[in-house]
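Excluded from the complex is one protein chain; the other protein chains are retained at their positions.
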Amino acid sequence: MSVVDQETSAAPASVVTMPFAKAINAGLRAALAADDHVLLMGEDIGPLGGVFRVTEGLQAEFGAERVLDTPLAESGIVGTAIGLAMAGFRPVCEIQFDGFVFPAFDQITSQLAKLTNRHEGALPFPVVIRIPYGGHIGAVEHHQESPEAYFAHTPGLRVVSPSTPNDAYWMIQDAITSNDPIIFLEPKAKYWMKGEVDTSARALPLHASRVVRRGTDVTLVGHGAMVTTLLQAAALAEGEGTSCEVIDLRSISPIDYGPILDSVRRTGRMVYAQEASGFTSVGSEVAATVMEKAFFALEAPVLRVSGFDTPFPPAKLEGLFLPDADRILEAVDRALAY
Amino acid sequence: MSVVDQETSAAPASVVTMPFAKAINAGLRAALAADDHVLLMGEDIGPLGGVFRVTEGLQAEFGAERVLDTPLAESGIVGTAIGLAMAGFRPVCEIQFDGFVFPAFDQITSQLAKLTNRHEGALPFPVVIRIPYGGHIGAVEHHQESPEAYFAHTPGLRVVSPSTPNDAYWMIQDAITSNDPIIFLEPKAKYWMKGEVDTSARALPLHASRVVRRGTDVTLVGHGAMVTTLLQAAALAEGEGTSCEVIDLRSISPIDYGPILDSVRRTGRMVYAQEASGFTSVGSEVAATVMEKAFFALEAPVLRVSGFDTPFPPAKLEGLFLPDADRILEAVDRALAY
Amino acid sequence: MTPPDDPALVRVLAADGTFAPTPGAERYLPLIDALADSELETFYRDMVVVRAFDRQATNLQRQGQLALWPPSFGQEAAQVGSARAARPQDHLFPSYREHVVCTIRGVDPIDIIRLMRGLTHGGWDPTDPKNGNTRIYTLVLGSQTLHAAGFGMGLVFDKRTATGDPEKDEALIVYYGDGSSSQGDVHEAMVFAASYRAPQVFFLQNNHWAISVPVSTQSRTPLFQRAAGYGMPSIQVDGNDVLASYAVTKTALDEARAGGGPRAIEALTYRMGAHTTSDDPTKYRTSDEEESWARRDPIARMHAYLRARGASDEFFAGVEEDAAAYADDVRIRTNALGDLDREVMFGHVYSEPHPLIDEQRRWLADYEASFEGGKA
Partner (left out) sequence: MTPPDDPALVRVLAADGTFAPTPGAERYLPLIDALADSELETFYRDMVVVRAFDRQATNLQRQGQLALWPPSFGQEAAQVGSARAARPQDHLFPSYREHVVCTIRGVDPIDIIRLMRGLTHGGWDPTDPKNGNTRIYTLVLGSQTLHAAGFGMGLVFDKRTATGDPEKDEALIVYYGDGSSSQGDVHEAMVFAASYRAPQVFFLQNNHWAISVPVSTQSRTPLFQRAAGYGMPSIQVDGNDVLASYAVTKTALDEARAGGGPRAIEALTYRMGAHTTSDDPTKYRTSDEEESWARRDPIARMHAYLRARGASDEFFAGVEEDAAAYADDVRIRTNALGDLDREVMFGHVYSEPHPLIDEQRRWLADYEASFEGGKA
């Protein structure tokens, strides 16, 4: 399933350059236009266009019954989205910031994730929950968290996170047409990053991981905004004579292990990087599984570089908390030292 | 910190045999008697004594302002417990069943876990949340789950789970006197299991893991009710000529890795067993960390035996879902085959 | 312990079955007058039949056939009245004790039995017409009130309601208990339903207990009064009076379907049995209280009323026979229930293929195949 560096191939006419947030906006617009039972719901997504302007213009275009400014209650948003799905809709909920998803946690975990199973497949629950997540924006508490592990651990959910505008454009549409509940994590640090979007065809299926840089010595894996940091680290490592392969997970649940295992079998060394705290995290899962499945290929243990096991600190310390290229390189060096 | 088989040493006068649920009851009674600002709160814990009778007799003994039958709202229970802690109390909340903790998830994750940090240590939040958890009781949906990974991933919480009456008696008291918020997971399958309780002195600190059986070939690790299953597996393995060491985690966050790493360095092989779904779980964490820290000692990858990555199934299938001794032995065999 | 009845309480039949409408009931009398004898008899038969089923299920649990049984014993009038008030196109969102509601709408009682036996987490397909738009049970208290509100929003957006045609316009009713009323989700459901004018009736069965906790712990004030704060009309009804329950629910549903927005009903009733078969009510309530409610039994009341209206001995005997046959049938079919296909575990975690599930399904098959002669 892996394809190298989709975004850097020669650009056909269908290719437009746009920022990440605009790419989601365009993807949402396409989904709203394609199916009149797609609807968006959330806080401030109407006239304001969302606090990150991701839904800008959509209420004006599709009306207040397709793009809903709901009452201020996250359990209510997800709980009514479930009821709307029962009535034949495909709701796309926006949670304003990562840290505000927890009031909806019961509806997500005990209802949304389990309802297909509880109904023994009699009806699908095509609900997408969009969550801007992660740090790097210098914001106050609850606005910079990475809650993916909670959702990854919950059977019945799918969890994805695009890291480029092109993926953002396609993955949001694929998430909306999927019949399963999907937690759609948008790395808010990337909202303003521009990139080419090829509106003619998707590059990869929703749940595929992707090799974004080829290398031979160490495999670097991560998701969301961390992919950029991994690429920076790989560039720095190259200067020091180390060749890093970089893989963007794209899908956090399920994980497409094929490209990762292929890579590790060649390099023998791997580092997983994530903004989330490391204890019982997605990085733990990937490390444990890769070590299990590629045991004899490994020259060193899979190392993890994570946010510390502290609450996300005040903004002035976020640079200390969040793994940067140097911290990734430190792990690369440790891996190489085995 | 490890001590082998505390429970089987010769019994002094202070040793009483009682079921697990009674041991917690006795521990709670001791805590209520020791500090008049300890209070219990939850649904049906008063005259009924809790649906598992763990709080039986305590309201009659300490009064309705020390043992509170609250309104039926889990967020309310944890949220008001936080306020009570601010007012100088040490609340011990009961969540009636594992699956009903999620309405309180926001108060636990964004408030309780973070408030000590948010206050920069100015005041402690000594709140204990007791949760009967796990399967083996043939109950309906939401009554047999193992949610420990969610809490383990959350910085600011401590997570423990006793597996014997003696641990139950002491660990609940240690949890209550701790100044940190603690998720106290009671393996409900063990409520009726009898064992010796030594009321004269605790065997181990709250966060220590314990070697419960010595062995030389494979290290088996787990927590809660799974410890019994691991011991069964070890007994069966012995019959087949394989010597298993068994370690009870006791504390899920933090994890006392000392005894585990000691053991693995001797055996070279390890299996982690848990009832919870395996993806991004406590087992993932332990496997990843042990492989990282004992890389050269390992002859085989750390293998995990877990509940499947499905919702906990209808009761008639729980035997298929829950790891049993055979499934653990299958992993032991795989580990040995490396 | 119990907050006092509101003076506006709607009751038509006194506890002894005499026709004695309260002032609050006046406006509903035409609806009751309009009921044919056969309808009154149906109400009665419903109650008796489902009570027999409920007793049978309790016995089946005692015999080890079920994991658990939450009896509907005592709440028959609230459930029959409200469910019979719903039109065919209406949608019903039960909590987990609405056995009467479900079976009236067409759900096969064996499907509820299968749930409580540990054979399924659901039991029936709510989109199958034979189940009368009855959703499956929800065990996490209060959650279903939000699902109902969302469904109601969908009815509004799709213009399936409030077109002016009561024969087609859809409405819905969601059931919850006095204990559940404390959950935040119920509040949020009222906020959303009111904001979007969902054609939704919040039907609270106040059976006075949430397991061992009296309703006075949840509220010092009658629960139906909560609705006003959302701008929702609400009413308190004697939930042991099937006629009053029917009339207030029919009115509320028709007002909601006509575009009037959500409505709330508090039906005062009593859980005459245990909370579930695992419960022991003697730990927390007095036999005096139980006896006082036994004197307000919904079936006895309707029996007396029908008797006074001239219903025959044959009619009553026929109902008893029907009930016994119904319960027997449930017992026989329960005993015949087979084992569970493991695909129930793996097959529907997702609607679309999922590699981890596939891998685990395969692993389990291989693993079991590895035991020659099958696993012990």
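Chains here go by letter, A, B and C, matching the order in which they are written, and residues are numbered from 1 within each.
Here is the rule we go by: a contact is a pair of C-beta atoms (placed from the backbone, for glycine too) under 8 Å apart; a residue touches a chain by one contact, two chains touch by 3 or more.
Computed from a prediction, not measured in an experiment: that's the story for all the values here.
Q: Would you indicate which residue among B:33, B:123 or B:235 is in contact with the undisplayed chain?
A: B:123
Q: Which of these, C:23, C:88, C:231 or C:355, touches the one chain of the complex that we don't see?
A: C:231
Q: Hey, which of C:22, C:58 or C:183 is the one touching the hidden chain?
A: C:183
Q: In the complete assembly, which of B:51, B:73, B:140 or B:231 touches the absent chain?
A: Residue touching the chain left out of view: B:73.
Q: Which residue numbers on chain B touch the omitted chain?
A: 39, 65, 70-71, 73, 75-76, 79-89, 91, 106-107, 110-111, 114, 116-126, 155-156, 158, 178-180, 207, 254, 256
Q: Where does chain A touch the missing chain, residue by residue?
A: 43-44, 46-49, 51, 69-73, 75-76, 99-100, 102-103, 138-142, 279, 308-311, 313-318, 320-321, 326-327, 330
Q: So which bits of chain C touch the chain we can't see?
A: Interface residues of chain C facing the absent chain: 182-188, 191, 194-195, 217-221, 225-231.
Convention: only the chains that are shown with their structure count from here on.
Q: Can you tell me which chain lies farthest from chain C, using the average of the Cα atoms as each chain's centre?
A: Using the mean of the C-alpha atoms as each chain's centre, the farthest one from chain C is A.
Q: Indicate the whole-number Å distance between the mean C-alpha point of chain B and the mean C-alpha point of chain C.
A: The computed centroid separation for chain B versus chain C comes out at 37 Å.
Q: From the mean C-alpha coordinate of chain A to that of chain B, what's the distance rounded to whole Å?
A: 32
Q: At which residue positions does chain C touch at least two other chains?
A: Within chain C, the residues that touch at least two other chains are 120-121, 140, 184-185, 344, 349, 356.
Q: Note the residues in chain B that touch 2 or more other chains, in rising order.
A: Where chain B meets two or more other chains at a single residue, that happens at 99, 102-103, 141-142, 279, 308-311.
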